[in-house]
Structures are given as structure tokens and as C-alpha cells.
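Here it is: the structure, laid out below.
Left out: one protein chain. Kept in place: all the others.
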Amino acid sequence: MSKKIELAIYFPDLHRLEMIDDFLKIIDAREIPSYLATVMFSLNPNNYEFTNNLSSLSWLQLFQNNGMDFSRLYFGQEFCQNLIPPSDEVDHAYYFSRQMEWDFTYVTGGYLTDVGIAKVVENLTCLRELGADDCEVVVNDWGVLNVIHRDFPELKGRLVLGRLLNKQTRMNLFAQPGVNFPVHMNGIETVEQEIRDMQVQSYRDVSLSNPVYLKEVHEWGFTNVDFDMTPQGIYRPEGGWDMTMGLYYPWSFIATARNCPTAGLADPVRTFVMTDKPCGKMCKKYNCTPLLIQFETPAVQRGPTLFTYVGDFAEHYFLHSPYYERLIFEPCLPI
Amino acid sequence: MFITFGLDANDTPDRIREYVKYGVEEFFAGFVPRDWLSKYGWEVCPNRRPLGGGYNFTQVSELAEMSEAVHKAGARLNLAINAHDNGSERVPYLRDMVETMEQFNPDGYVVADPAIMFCLKEWGIRRPLHISTGTGCFSMESIKFFSDKFNIRRVVIPRKLSISEIARIVEQTRGMNVELEVMIIGYRCYFNDENCHSIHSGARRNLCGDMLLAKMHASNRFPDDWKDVATDLHASGIEVFKEGTRLNEFARHLTTNQMTPYDYSVDLCANGCGVEAVLPKTLYQNCGLCSIKHFRDMGIDCLKVPLRGATDFKMPTLAIVHAAMTAPDPNPDFCRKLINSPAFCDARIHCYYDVPEAHVKRENG
Partner (left out) sequence: MSLIEGWKTLRGLTPVPRAELMARFLQWIEEFTYEDASDPVVFSSWRGLNPKVREGYLREAISGSIVGVCEASQLELGILYGLFQILERRRCVITSILMYDLPNMRKLLDRVRSLGDIKIGLMGAICGAPGKRLADCGDFDLALSDYFEFMGTMRRNEDLFFEKVQSIFLLEGDLCLYSNRILAFEHGVPRASGLVYKSTGKVPEEWSNQDFIDVASRLSQSKIAIAGSASRISKFTAEEINKVFCVPGHRRKLKATPDIGYTAFTFRTSDERLSAVVTDVLKCEGNAIVVACSDQVIGMLQEEFRKSGQPASVTSRAADILTFFQMGANAEPGKRVLIIRGMPSTLIWSGDPICKGAIFLAEHFISPDMHGKIFTVGKQAFEESQPPRLYFALEDGLFEIYSEDAGFERLFKVIDFTEKYDHWKQIRRVFAKSMVTRLHRIRSESLTEELPLFTTSLTRSVPLATGKSVSKKKASAKMEAMCFCGSGKPFKECHGKRKSGMPKG
């Protein structure tokens, strides 16, 4: 790997940020006797978060071996507006990044109601007051973008198009390495493999590649775009959309929601619909994951979001000539 | 308040006339012609019905017949091109579809991807746009973002909002000359439709189906020092299987105050009253009839019944939505009578929106 990549590390809250050294510590699970590992990790899909942390760190060593180290902190909450860190955590995180001599990116979330937007505004105001003139903001909601354009115009030129607005197809649940994914051929006369190939080609492409849209995205002040690693890869045209490209690793999300099965542990209704009662934030203590054993690539649900570990696909992104500029490492599931 | 209803290749002019009698003032449909199918198959779809034939129109003659029938019945017709993401290679095909549809004077386009909204503008299409749930307008600010840039007639409010959150959006957008539409019945999607990026295919059960059938595993999260525990075990043997060891503490942490996900299958147990829950569950999947009163009172313009591809279910579903929409007082008791399945209604997994008063009496016995 000869190209220098910017390494960012992503935390959704201050508590875990403060445990950064623990998260980055490598341990060799092979040294643990299997019967002890069974007690620890068991066949519980919730525990993939922890076991995959161990395996992902080994890939990160590639970067270390090439003289790269973290130089940016991503901080914030993408997936649940109940978990948006308050402004005093945001300023703490900002100071942390200053102390580490890292750059700072504030991550805002998607599917925000006015309540969530108000929290984001509070945090943006806090950053402005701190004089964080160089901080980036990841935008995952059109409402937030509207507010930024109106009330925080200085952020134009420092905006990152987040992975919730960048609607790549996540093939993960359909892509078992070495197995052809299913294609519905009823009424289709083209050779099946050709359809499959064309679909993969389509899945690699994104809306951003439309010039008329890209022009607007630039005008809106976006200079970066973040992606999830996907099995099909990402087609980046020559010129690279004139934006810096980031990739999240090792957790890509497949689907997310406002309803939450973890919140549903305390209030079953919340598993499927939104209620007006405050959320008990059961995700602080519990995980609730569906057992989707038919998929080789394990999926883990954390809060409302279904993630998948990209270990099987990451190799391509790491070992071949990287065509992205930033790797955003997720030492934990970002919820 | 009126109904907007999905059409598919199995709908005929006769059926359209019948639908209009049940309060449908507007229809929407998808068009996926052969050259698209030959290249991309069904799964890569220009709208949100990628499950195969029958869900979309594939012929110009069908579009012509449907447009004529809809307009003759005094209703409106919109073309759905609301795929979330549209790479540039596919966009010329979309342009062909739009230009073909333009011959039939559609009343608007249902869109989700801002890239397509800008493309339509560039192609000189000035017809009103309906912002689909796929765009994800959960707030007034997001609605404003689009209404400032495009000719937006209507916004389809995402499903995963509470009734009071929807009421706030209605209130905050009053001066914006934008109609608001809500989904009311049919499959609700386990996740946010706008944030589900899994592939949907008619060749297998999809993620949504898997989620509904999967057993949920709840467990306590690891303690913060789990890596230390693991490191300690590096050189350990059977001696750690004792009281007082770190392993024992770790195991205790994982098993203290465990929680079990609610077992929804009990809600489908035989009830003996009315229709057994599994029948309306199959027919309606998720039902929001009890919320219609709230939506009507707050000023929602339109109820969406998106049953493209579910031909046999269309009339019975439309009939009950119409009945609730036009009833003077469609309270929960009234709506329950329409469904006639206490077991279905009592199981809150089936509710489209949370309507607490629909369950209070039952909770209080």
C-alpha cells in the first residue's frame, strides 16, 4: 500500500471515546482455549461486535506498517436521535481531538425530526463558539443541510455527504463469496449471468455520478463523501467527483430505522412503531440482534440499525490500489 | 381527504372505475420496459417494486390504456420513479421512460432521489413532484429544502413517525403550499423504507421477511473491561471455572437482569372471536385505520394505499380504508368492527402507527 490514506477513528459518545486505548488494543483470541472462548463469546450474534473488533484491528496494522496513524476524530451519532451526544460531550470530544493533534469531524444523524435537528443545532452552535473553524460536519439529513445553509453558512466547504444520504446498495446479505446471488429471471430472456453482471455494475454506481446532481452537491458546500464498503465495490469516475472519498470500516450498515428492537425490550411497541414516550435507552446495556443464520456474512443489529462486518470484502479495498483518501475506523458499532 | 392508490399490470379500466367509487382520486404506477429489463432485470428497478412482473407496467399500450381510464374516471395519475439511488448509466433509460410517459399527460412524478429531481428539471419536465418516503422528510426543514428548489405538490410522510410528530410537521408546514400524504395500510417495512439499502428480489425472501421471522437474541453488552478478561484467559486452564474468577464475574455480568424479546407469535394464537388474526394479517399486514381520525383532524390531505402487485387484496383493503375515511367518527371501536378480528387488533405488532387509546380499554381489561 503506497498511497497515504487519512485514518480517522469514529466514536458515537464520550464514554467510549475515553476508552480509545482499550478499543485499539489487540489481543490474540487464538491463545484463548476454545472452551473459555465459548463462555466469553458463545454463538450469540450480538457478540460479533466484539469478536470482529479483534479481527478488524489486524487489518488496521497494515496502515501502521506503512507509517500511517490516526489523524482525525469522527464524533457524533448517525442512527438514533435519542443518542445524539449533548453539546458538553461534543466540546469535550473536540478538545480531545485538539489534544491528540487530530482533525475533527462532527457526525450528524439521519431521519431527524425537529427535536433531533434542534439538538444538532445546539452542537453546531457549540462548535462555532469554540472557534472550531476547521471542523467538518457529516450531513445525513436534508433538514440539517437546510439549517446549515441558513444558519451556519460558514460550514460550506467543510461538509461531508454522509452514508445515510449516499444511498449505495448494500449487497451484503445477498453476497456470499463464491456463490452467485439470486436473480429473478421470470420474464427475462437475457442470459442470467449477464443480468447478474449488469446488476453488480449498477450497484457499484451511485447517484453522485450524475453530473447535474454532482454540480448541486458541490454548490451545497460538500467537499467529501463517505461510503460503506460493499461487496460489489464502488465505481469512482476519473476526477473522483472532485471530492475526497472516505470509507467506513469494518461496519457497514444495511438498513436502519427509528423503531428499535432493543428499545422494544422494555416497551414491545417500540420494536415496530414510534411512540411519544421517551426511550429508555436499553441499548446502553443490551443488544438485540435477529438470528439470520442463512447468511455467511454475519449481521449484527445494534439499536435500530442492522450492520454487517465487511471483513470478507475489505481485502479488495486494502490490498489493491486504494482509490479513496480516508478510512474511517469504527472500533465499536457506532450506536 | 382522499386516497391515492397503486396500479399494476393486472389492473384494468373496469377495476379503475371501481376504485374511484371508493374514494380514490389519484393513482400511481411504475413502468419498466423491455430494454431496461433486458439489461438490469427486475432487481435494479426505477421504482420501489423490484419483485418481478405484475408489479409494474411494461408496455406503452398498457400505459395508454391506464392513463385514459384514470383520466376518464376523473382521477389523476402519477408515474413512480422513486428508486433511492440512480447511477448515471441508468439515467438515459429513465429519461426514455419519462419521455414515453409524457405522451399520456401524467399529473406528476413520484420521486425520491434528488439526482432525479434535478434531472427532471434539466429535461424540461415541469410537472409537480411528489416526494416519496424514500427521500426521508422527517421534519419541516427537510420539506422546505425541497420545496424551495422544486415544484413540489406533495410530500409523503415517512412511516416511522408518531402521530404527534406528524401533527407537528402538518402545523409547521401550513404556509408552504405542500400537500401531505401518509401511508395507512399494507406492509409497513421493518426498517425505514428510506434507509433500507438491501436488495429486494422476487427470487428469494427478502431482508424484511427474514427480520419478521427471525428469532431475536437479546443479551447484555460486554463489560468495558472485556479485553482484559480475554487477555487474562490467554494462559488459563480449567482453574478459571470457579467462583471469584474474572471469567465468573464476566459470565455473571452477561446473565444478570437478562431481558427477553417479546414473543409476538402468542398474539396470533387462536382467539375464537371474529376472524382469526392470521387472516387479516395476511390481507392487511399492518393497519392504520385507528389513526385516520387523527390524520383527518390534523389536516392530512391524502391516504396512501400502496398495494401494487397485490391484486386480490386491493378491493377489500380499499373498502375498509374508504369506510374509515368517510365515517363521521372512525374511532377505534368502529375500526375494529371493520377488521372484525380482536386478536389482530390487540396485537400491536400489526399497528401502522401507535394509537394509545385504541388499546387502553383492552390493557385495562
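Labels for the chains are A and B, by order of writing; each one numbers its residues from 1.
Here, a residue touches a chain if its C-beta (ideal position, glycine included) is under 8 Å from a C-beta of that chain, and two chains touch if they have at least 3 such contacts.
None of these values were measured; they are calculated from a predicted model.
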item: Contacting the left-out chain in the complete assembly, out of A:103, A:122 or A:194; value: A:194
item: Contact residue for the chain not shown (choose from A:98, A:128 or A:149); value: A:98
item: Residue among A:37, A:54, A:115 or A:332 that touches the chain left out of view; value: A:54
item: Residue among B:12, B:220 or B:248 touching the omitted chain; value: B:12
item: Touch with the omitted chain, as defined above, among B:20, B:44, B:97 or B:112; value: B:97
item: Contact set of chain A toward the excluded chain (per top definition); value: 9, 15, 20-21, 24-30, 54-55, 57-61, 64, 69-70, 88-89, 92, 95-96, 98-101, 187, 189-191, 194, 284, 311
item: Residue ranges of chain B at the interface with the undisplayed chain; value: 10, 12-13, 33-35, 37-39, 58-62, 64-65, 92-93, 95-97, 99-100, 224, 231
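FYI, only the chains that are shown with their structure count from here on.
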item: Whole-Å separation of chain centres (CA-atom averages), chain A against chain B; value: 24
item: Parts of chain A lying in touch with chain B, wherever the complex brings them together; value: 19, 22, 25, 27-29, 31-33, 36-37, 39-40, 44-47, 50, 110-114, 116-117, 141-147, 164, 167-174, 181-190, 195, 198-199, 201-213, 216, 235, 253-259, 261-262, 264-266, 268-269, 271-276, 282, 284-292, 294, 304, 306
item: Residues of chain B touching chain A in the complex; value: 37-44, 51-53, 84-91, 113-116, 118-119, 121-122, 135-142, 144-146, 158, 160-162, 164-165, 168, 172, 188, 190-192, 194-199, 201-204, 207, 210-211, 214-222, 224-227, 229-231, 233-237, 240, 247, 250-251, 257, 259-262, 264, 348-349, 351-354, 356
